[in-house]
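A single protein chain has been removed from this complex, and every other one stays in its place.
Then we have subunit A:
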Amino acid sequence: MSLSGMRGLSVFISDIRNCQNKEQERLRVDKELANIRTSFKNEKGLSVYKKKKYVWKMLYIYMLGYDVDFGHMETVALISASKYAEKQVGYIVTSCLLNENHDFLRLAINTVRNDIIGRNETYQCLALTLVGNIGGKDFSESLAPDVQKLLLSSSCRPIVRKKAALCLLRLFRKNPDVVNVDGWSDRMSQLLDERELGVLTAVMSLLVALVANNPDGYWNCVPKCVRILERLTRSQDIPQEYTYYGIPSPWLQVKTMRALQYFPTIEDPNTRRALFEVLHRILMGTDVVKNVNKNNAAHAVLFEALSLVMHLDAEKEMMSQCVAILGKFIAVREPNIRYLGLENMTRMLLVTDVQESIKRYQAQIITSLKDPDISIRRRALDLLYGMCDVTNAKDIVEELLQYLTTADFGIREELALKAAILAEKFAPDLLWYVDVILQLIDKAGDFISDDIWYRVVQFVTNNDDLQAYGALKARDYLSKPAVHETMVKVGGYLLGEYSHLLARTPGCSSKEIFAIIHEKFPTVSISTKALLLSSYIKILMHSQPPDPELQEQIWRVFQRFEGNIDAEIQQRAVEYFALSRKGPAMIDIMAEMPKFPERQSALLKKTEDAEADAAELSATRLRVQQQTSNAMVVVSQPFSDGPIHVGPLTRSSSSPQEMNGDLALTVTTMGQGQQSTPQPLAPATGDLLGDLLAIEAPPPASVSSSLLSSEPSSLEGLGDSSALALLDNAPSVQPIGSIKDWFSALCVKDSGVLYEDPYIQIGLKAEWRAHQGRVTLFLGNKHVGALTSVRAIILPPAHLRMQLSTVPDTIPPRAQVQCPLEIINLQASRDLAVLDFSYSHGSAPVNINLRLPVVLNKFLQGTPLAPADFVSQWRALTGPPLKLQEVVRGVKPLPILEMSALFNSMHILVAPGLDPNVNNIVAGAIFASEARKTLCLIRVETDPSDRTQLRLTVASPDAVVSLELKEYIKEQLLDVSTPTPQFVPASTGLTGPAAALAGLL
């Protein structure tokens, strides 16, 4: 043994080991990297020893997780060294340092190819190893034929050929065309005659990849594979070194059986018989032994044999043998075998006829659900999920529900989802289904997606005999003290629709129901509040005889939310209040929802999609897909022949005829007169209730004006909450400092405070790249309590495209949230974007409108001007509208130097000395919009005797840019400290909220 002493490397590794903490380690690494970098840069004739040492150190550093962004060249260069020792290091470090996507690899292709086609066997090995480990598309295009030649060559030694086989496998993975060669399948078949087991193993790996892709054409390999298996299982002619704990190469056995599983079936009776003989021997002859490794190896072979038997659809007797073996496995102590037993039993489910025999092990599988090992619990869950059908659904789902309370976090979500799907797929009756889902929401509300509770609502709505039951259950759950919000949603909805059916049940009067729901109201989110408001109006309308006290209570709620900051809540409160005052005449509007057209469960759809995504080429997988698509749905509703929307209960007008039949059932049909035009599916926003109730939000004005002619003006433009927010009175909370000053400072800086009051500080950090900008808003809660109902709306002017990421509804005490805002500049303009920001602390809402410092100069980039360029450009642009000149008076007097500084801070780069007159400034900048970049030239001529006036000339090839820039600079010069950007965007040609804003003011 010769451990190559590389002292420098050892010393470095010791140093790293001796570091007390991460920081020290980083310092040591940085020092070393700096050292290596200088050596590479300065020392031309670096000795071989040093070169090797350095690249090993680089690899070590890289392995530890640090970035190494230099030295790749030096490493790759080692590959072309003439000495073996250098070449070896070059190859191995390159293959660890780079991956297939690095450009540097291209530099090496030629050298690598020369090594592959050269005569030196050791170099061939090095090159094949590199390509096999990190070869990408480039390699596969230029090297595949050479690699094939090596694999087929009879003069190459086994070591080269086995590397060539695996190298070709890699190239095939990157580009399947590499084996599109005439007669390749015959070649493969010949390769399987190889006696040397090392080469044969590599060839078998290649074959597995080829047939996994497409088995056609490789049929002649099947009998050879069977023969190889026979040779191995009978231990014929197996050299001692190729046995592993006495087992003839278990790996080759596994691979060979894997290859056979990619052929759809094996027809030839002789081959089939021979194969089954082998399989039988493996199934029967594998015993549990003491030695762990021997045991593992034997079972690796056994499990592969089981897979193959399943794939081949063996006769029933052999199948039940398999099930029996697996049944034994899932009860053993050895956890690996238990895990694999469960996993393979799940695969076994796909084989027809054995489901019944698997059910015998249900109790044992349920026990595994409580195994200490999460890997095993997952397998057990999967298996239970797979083996569930109508006969055992009740048991299994109830078992899952029970387990849910004790299950650890890592598995809960999956568990809840699977229980929900099973309950829906195999529910013996619908009462049970509703029970299960409500229990699920109760126990694991966080993991219940909206799809699941939509589905419950859909079932209850569509089944008359479920309605009273559902309402009663909802009442029971909502009476509990702490209830998950999803429960409030589903409970609130069901009680709104159906609580009147319980009117005679004690404790279920409308008033009591309202009290139960309303107790939860203060703690729920806005979308749920909106839903509850709808429930209230329904409860109120359905209460027979009318209860004035209840009416009073509910009206008070509506009135309280008439001025709510949230447009949806506000609209509902206002409209429901007005509707309910119309009295019983309106009762039809608030009638129960019509039945939903039957559609595929979104949940089942989702799982099917997921499985389709995970589609594997393996034959076993293909069968999985065929089997799961027969998901059944229990409801015995007639299938509507209207369009079937696959979506979570989106209650848009799915079939016009149906809607017409139920005239006056929904608000939509009442107000708009457009019910006969099928509307597009409501977008999947958070507006659940809008969907459920079929109150289509836009256009709200038409609904309100036809219904509430008495007060149309107050409702106009309700849909545009942002417009209303601007009308709010000055906030009661006062800012600490001047909003104007903050704004001005940010016009020339890229980070700082935008706004601050006793509760919140809004900071801002901006990055600009040509026409794009990214502004991050930092919303910091300074308060000891949480800030709620946080909303930020951006009102962009027409020339900016802005997108704000979601702003959380609540900011926890003393916490800061970051909200990135993406900006794209379309055109030059001085209009400003406004941030409409609101929050509440305690109960008091605060609303502020802030101008955002996304000003013209942010899209400028100073550009240095060469005198000749400047003059030629300047002359090329003649007169308005491209070159604009104006004498500006009333300028704040500034020394020429300060004025230069001001320009530079606006990203307009002053070119000193370009104008011979020292009282003049010449500057240049490039203005970037999405469409183009415009070079702008600026000249300022000052009058040393009167600094309050100057002559400004701005020239650019774009008239709009020239004008806007000139005006902008003028504004800046007139009053440096208080720029007067226009608050209200110019009114012409604007659309969207900004236009509304302009109109209102």
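Some notes on this structure:
Everything below uses one rule, namely that a residue touches a chain if its C-beta (ideal position, glycine included) is under 8 Å from a C-beta of that chain, and two chains touch if they have at least 3 such contacts; residues count from 1.
One rule holds for everything that comes next: contacts and distances are computed from a predicted model.
The chain absent from the displayed complex carries the UniProt protein name "AP complex subunit sigma", chosen from "Ubiquitin-conjugating enzyme E2 G2", "Protein farnesyltransferase subunit beta", "AP complex subunit sigma" or "Centromere/kinetochore protein zw10 homolog".
When the missing chain is restored to the complex, the residue among A:Ile266, A:Leu279, A:Leu340 or A:Met593 that touches it is A:Leu340. Contact with the omitted chain, checked across A:Thr75, A:Thr111, A:Gln148 or A:Ser205, is made by A:Ser205.
Annotation: of A:Glu23, A:Asp67, A:Asp182 or A:Glu552, A:Asp67 touches the absent chain (contact as defined above). The omitted chain makes contact with just one of the residues A:Lys51, A:Lys162 or A:Lys394: A:Lys162.
Summarising the interface, subunit A meets the missing chain with residues 1-4, 6, 9-10, 13, 17, 48, 56, 59-60, 62-65, 67, 83-85, 88-89, 92, 95-96, 99-101, 122, 128-129, 132-134, 136, 159, 162-163, 166-167, 169-170, 173, 197-198, 201-202, 205, 239, 241-242, 244, 249-252, 254, 258, 293, 296-297, 299-300, 303-304, 335-336, 338-340, 372-373, 375-376, 378, 614, 616, 618, 620-621.
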